[in-house]
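Take this structure first; my questions come after.
Chains shown are a subset, placed as in the full complex.
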Amino acid sequence: MKAKNCKARRSAQSPFQCNQGVVDSIIEHLDRVGKVEHICTFDLPRRDSVVRILDLLSMLLFPGYFGKKAADREKLKLRLCNTANEASELLETEMHKCLLHARHENSQSGGDEAGEKAKAITFDFFRSLPDLIGVLDGDVQAAYQGDPAATGNEEVIICYPGFRAIMIQRIAGSLCKLGAPLLPRIMTEYAHSLTGIDIHPGAVIGKNFFIDHGTGVVIGETTEIGDNVKIYQGVTLGALSFPTDGAGNLKRGFKRHPTIEDDVIIYSNTSILGDITIGKGSTIGGNVFLTDAVPPGSKVSREGPGHKVQNHSG
Amino acid sequence: MKAKNCKARRSAQSPFQCNQGVVDSIIEHLDRVGKVEHICTFDLPRRDSVVRILDLLSMLLFPGYFGKKAADREKLKLRLCNTANEASELLETEMHKCLLHARHENSQSGGDEAGEKAKAITFDFFRSLPDLIGVLDGDVQAAYQGDPAATGNEEVIICYPGFRAIMIQRIAGSLCKLGAPLLPRIMTEYAHSLTGIDIHPGAVIGKNFFIDHGTGVVIGETTEIGDNVKIYQGVTLGALSFPTDGAGNLKRGFKRHPTIEDDVIIYSNTSILGDITIGKGSTIGGNVFLTDAVPPGSKVSREGPGHKVQNHSG
Amino acid sequence: MKAKNCKARRSAQSPFQCNQGVVDSIIEHLDRVGKVEHICTFDLPRRDSVVRILDLLSMLLFPGYFGKKAADREKLKLRLCNTANEASELLETEMHKCLLHARHENSQSGGDEAGEKAKAITFDFFRSLPDLIGVLDGDVQAAYQGDPAATGNEEVIICYPGFRAIMIQRIAGSLCKLGAPLLPRIMTEYAHSLTGIDIHPGAVIGKNFFIDHGTGVVIGETTEIGDNVKIYQGVTLGALSFPTDGAGNLKRGFKRHPTIEDDVIIYSNTSILGDITIGKGSTIGGNVFLTDAVPPGSKVSREGPGHKVQNHSG
């Protein structure tokens, strides 16, 4: 693909002509791959709307921690209602775009059904919010109980990247289960960008979950995590290999990530790969590389010092 | 906690009623945990104000690198004064909120004292800024001297995440020492979000400190670092275990992170855990996992190749 | 450097006087290091302009994925032209600042030449955009083919941090080759901040490149990467040591990072350090620490389990 009209720089060609040549080439390319009509038909969700939805949900789920104080109980109620109304309208709008687009990709018709489905998912998601608060409270407690540097719940809720990441993942996971395409992933990648913690919305995570520091954590799509689990920065719960079908295409969707049972601790920079189970109550030390299941109550640690010390000063 | 009025989806219930049911449930929950009055009484610091404070301090500490050029020396002075005035007013305001909140959490009275204390901390912090410039200049030099890819001081000051993280940590650490609650941690977590470098404001760090690349670095609350230390991405200076008191609560505040003496280099992805000392002038190689002290002048490296190579092509 | 007028806190000194004392000290310091005239003469590039340039280029390179849908083909063309025009004007402006500053640093005169050069670089960069689209399409395909969790190209283009990082690095690398100072590095550090992936603009990267998850990836300045390479989170392609010249200054610019040949896969958290070659078609397992070359077709993996399992439950 060559930029039209941009042949020779020595010619008297102006930036103006050059930019147009570039645009002509781009449109030609879009024509060749048959995208022009698509671009003029579908809107994809806007990232800033998704960020706004998550901000509004934070204000709704933790009033007083995010947003300004309310003058009194009545004002608090007015403000929470406005927050909920704005969030639900935005969510339905962005969901609608995703559903229309997904139907098109799957060669389905039925724009009206997309509208109905967007409404229904939004409705069911909002109905589930009060339960979500309870779950998130458990996560806050787990963080406070699990980190000697924490000075109180406020610090956890406002500052802790691990808490932020799990809050967003629980929201995204809930939408995922209700059948929302694309949107949940945009949400978790936003969390990833903020925190360095990459949890796929498809992962299933139990109560009282705590990630400390968190940068570099990766939790794959088919991971299952029990209650009271605590993990540290740099932990990967990943896949080991990717089988293909006869035609050489990747198989998608099958269970390929670990199952972590209740009460497990995994220390920093450890990798656990493949569809294996870490038994209840196990402790996995730092910098461990694990591709086999371990039974309940195990303690796994890096073998030996694994390094040599040379002392030149003596 | 069940969302009121949201019993059955098949009913004619509208999103409007559903949102209200959600809000009612949330307020009920806040009542149950006794938070409503608190929400209507206290403002917590606003993250965007904290970001603004840090931006203003950058402009003040490194004029010409951040913000537009000034027309002449007089204009430069006018602008720096405005920057300092705006920063000190915002800082005092946000500090005041933190102090009021902290007093409440500790069941102390005395809102007026919080105002006085916010003023005093702000005052003392600003008095210390000229000294801070000297220290940060040392960090810039250390980065330029320590990275062959650096093309000049501008690149370090404007681009290097390691410099950004240490600048913010030194500001936060200074406020921490003056007795400011919560705010320092919001600052370092903002740096963490930007850079992937997580340095607790309580860590004590010497002159000419350089972190290269930096993503995944974790430096814990009670870490002490000497002068001329250089560390790479993925290095953890962490704790090994968390003792609890008789009641099973975590002990907080005691020394549980390493002490790194002067002139130490720590290469990428190495973990140093526990209250151990890395002696002056030591070099710790990459991917090392260290839980024991090493004497001055040591060279610690990963033992052996630690991997096997199978060559299928021959 | 002591803040003037800020001697004693107990005195009646006001915040106003304190702030002025601080500003006086800062200006005194700038005088001492001879920076005042510089500050009043040069503008450095503005980070928000660089972010805007990258956003505009995204909209130009992937219309329909970023920005709103266009009403029809004509509107699409109008909008792409506006996007190109705005981007090229901004890019030329910021480039001009960088070139003026770089000339000054190198004690060259000739502001006019800086203007001409900024124009020429911008022109050549825009001429190369259509080719860039082809290359980026290859990266999208590589991601989709390489990750079983990917649901379609949209998800890759909109969400994947690995794709974002390589798109920005390819833009920055192109500017780098055309002789643009400072700006390319600001671009890649912006990508680093968003994604936790740190690729130096000087690195040379082949077609169909895919980084999965990506947090903690570091790819150094003189790295060379072939076609169809795939790497995971936490991989470092770094330098091993930094030689100095006779005067103890770092040598800069020489080849000190690895060469990765075509069709190589490198799993998570592996470090490959020094000017070594990883032969075509090799697979390097996770958590490997490699400082020696490996021949084509090799499989390198972490040796043995490398950890011990103690089972307390049985």
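For clarity, chains are labelled A, B and C in written order, and residue numbers in each chain start from 1.
Methods note: a residue touches a chain if its C-beta (ideal position, glycine included) is under 8 Å from a C-beta of that chain, and two chains touch if they have at least 3 such contacts.
All values reported here derive from a predicted model rather than from experimental measurement.
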Homomeric complex, total chain copies (3 given): 6
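In this text, only the chains that are shown with their structure count from here on.
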Centroid spacing, where centroids are CA-atom means, of chain A and chain B in whole angstrom: 23
Junction residues of chain C - those touching two or more other chains: 196, 215-216, 234, 269, 287, 302, 306
Contact footprint of chain C on chain B as seen in their complex: 60-61, 63-65, 68-73, 75-77, 80-81, 84-85, 88, 119-120, 122-124, 126-131, 133-134, 145-152, 154-155, 158-161, 194-196, 213, 215-216, 232-234, 268-269, 286-287, 302, 304-314
Touch list for chain A against partner chain C, complex: 1-3, 6, 9, 15-16, 18-23, 25-27, 29-30, 35-36, 38-44, 46-47, 101, 105, 181-182, 185-186, 189, 192-193, 196, 198, 200, 202, 215-218, 220-221, 234, 236, 238-239, 242, 250-253, 256, 269, 271, 273, 279, 281, 285, 287-290, 292, 294-303, 306
